[in-house]
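Missing here is one protein chain; the remaining ones are kept as they sit in the complex.
Order as written gives the chain letters A and B; numbering starts at 1 within each chain.
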Amino acid sequence: MITLTINGKVHQTEVELNEVLLDTLRRLGYKSVKRGCETANCGLCTVLVEDKPVLSCSLLSLRADGKSIVTLEGVRDEAKILGEFLAQEGGEQCGYCTPGLMMNTIAMKRELVDPTDEEIAHYLMGNLCRCSGYVSQLRAIRKYLEV
Amino acid sequence: MYTVRSYVRPESLNEAITELRSGKHNRVVGGGVFLKMQHRAIGKLISLDGLGLDQITETEDSVHIGGAVSLREIETNPIILEHFPALSYAVSQIVGVQMRNLAQIGASVFSRYGFSDIIPCLVATGAKVKLAHAGEFSVEAFLTMDRDWDILYEIIIPKGVTLSYDNLRQTNGDFSSLNLAIGKSSDQVRIVYGARPMGAFLAEQASAAAGQGKTLEQVTQLVKQEVPFGTNLRASAKYRRHLAGVLLEHLWEAE
Partner (left out) sequence: MKIVGRNFKKIDSSAITSGKPIYTDDLASADALIVKILRSPHPHAIIEDIDVSRAETQPGVAIVLTHKDVPKTRFTLAGQSYPEPSPYDQLILDSKVRFVGDAVAIVAAETETQAENALKRIKVKYKKLEPVLDFENAIDHPSIIHDEEVHFNLPQAVGGQDPSRNIMASYGFTFGQDFEDVYQDCDVTLERVYYVQAAAQSMMETFRSYTYLDSQDRLCVVTSTQVPFHIKRQLARALEISPAKIRVIKPRIGGGFGAKQTSETEIYPAIVTLKTGRPAKIVYTRKETFSSSNSRHAMRLTVKLGADNDGRIRAIDLHALSDQGGYGHHGFTTVKLVGEKSLPLYNKLDAAKFSADVVYTNKLKAGAYRGYGATQGAFALESAVNELADILEMDPVQLRLMNIVQEGEHTLAFDKDIKSSKLDKCIETGRDLIGWNDKPRRLELDNGKIRATGMAITMQGSGIANIDNATAIVKLNETGDVSLFISASDNGMGTDTVLMQLAAETLKVNPEEINLIAADTDLTPYDPGSYASSGAYVTGMAVVNACNDLKQRIISAAAKHWKVDPSEIDIDDGVIHYNDSHLDYIDLGRILSVGPAGGTLVGTGSFGHPASPPPYMAGFAEIEYDPETGVVKVVDYVGVVDCGTVINPPLAKVQVESGIVQGIGYALYEDVRYGDTGQLFTNNFMQYKIPTRPDISKVRVAFEESYEPSGPYGAKSIGEVVINTSAPAIQSAIHAATGRYLYRLPMKPEMILFGE
């Protein structure tokens, strides 16, 4: 039995020894968290653990015991602002990479001060997207960073 | 994904190494990023999370990096940025920030990946590793020794070495097609190529020649003679041999 604080709510749950946080989160109903690869390349599964963006596909749930986790479902106000900019640009497209991208963008906003386009692209390097070609997302993220 | 029979979270390094060596299918989990891609049947999976190995400290003559320090911490840590900005840069080129927040330097170095960006930097600085069972070794000695069922719990990098690093990748965030780290101290130069695609290789003759003040052309020629390069999906041996000279020139000029 492990204890996870997810979006401020305490969950106690049994997990398999080799279960990763991504699967635990989805099982507990946090379906914004997606899997896009098995090789830690795509960033779709990004969540915040103790405020840091991590790949939930690679973190054993057992090792998240006692930790605080935030998914897109838990950042409604920020998601609304960033989501609106993405939507205005059409940068969300199919939306499958969007939750992971949004979580990492929110983490970036907290961490980087006034980043350049190159710094933004580098911070978000681990968030693949095939629909957008990235440039519309960059336009949206720049607007979000100005808020 | 691997399977696991039991999970242990020791409270001390002693306990951890005892647990690890109690069965040949036991494994330590570092960040878990690469371990996850393996399909092995693990007996005891040992986490080092409770050992306080996630610290970077410094003494007068060296920087000490705990085995559980994340790559992201290495990238952003003020001590590393002050003494080895090139190591911070090398790490920053790896996959993505969410991966680097998980991946740990101890496991990364212990695994001796051919594509490593970190190991060439460590070899170039003359760094040492501390293993819970086998003891303390230089990184280059560690690269060739028998080192199973051990725990790399600390890396010690001597201060006073100026590290430079360069690499070439197919796309950003890919593994290096080739990387190069050069460590310069008052008495020597160490030229180390990695992702050849084989692991880090210290070019001894080239390093010695560079230390003696030989020209770039002479040192490049020695590199091409003594460093073995291979072919994989990322690049051919011929291209890597060519790049070896280009990267060397970049770092030479950057001085």
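Observations on the structure shown:
Criterion: a contact is a pair of C-beta atoms (placed from the backbone, for glycine too) under 8 Å apart; a residue touches a chain by one contact, two chains touch by 3 or more.
These numbers were taken from a predicted model, which means no experiment stands behind them.
Looking at the complex as a whole, the chain kept out of the display touches A, B. Across A:55, A:69, A:107 or A:128, the residue that sits in touch with the chain not pictured is A:128. The omitted chain makes contact with subunit A at the following residues, 16, 27, 31-32, 34, 36-39, 41-42, 44, 71-73, 76, 79-80, 82-84, 86-99, 102, 118, 120-122, 124-125, 127-136, 138.
In the full complex, the hidden chain is touched by subunit B at residues 3, 168, 170-175, 233, 235-236, 238-239, 242-243, 246, 249.
Here is the rule we use: only the chains that are shown with their structure count from here on.
Centroids of subunit A and subunit B (each the mean of its C-alpha atoms) stand 28 Å apart. Contacts from subunit B toward subunit A in the complex involve residues 1-7, 29, 31-34, 36-37, 45, 47, 49, 72, 92, 95-99, 101-102, 172-173. Against subunit B, in their complex, subunit A makes its touches with residues 17-18, 20, 38-41, 43, 46, 52-55, 57-60, 62-63, 104, 107-108, 122-127.
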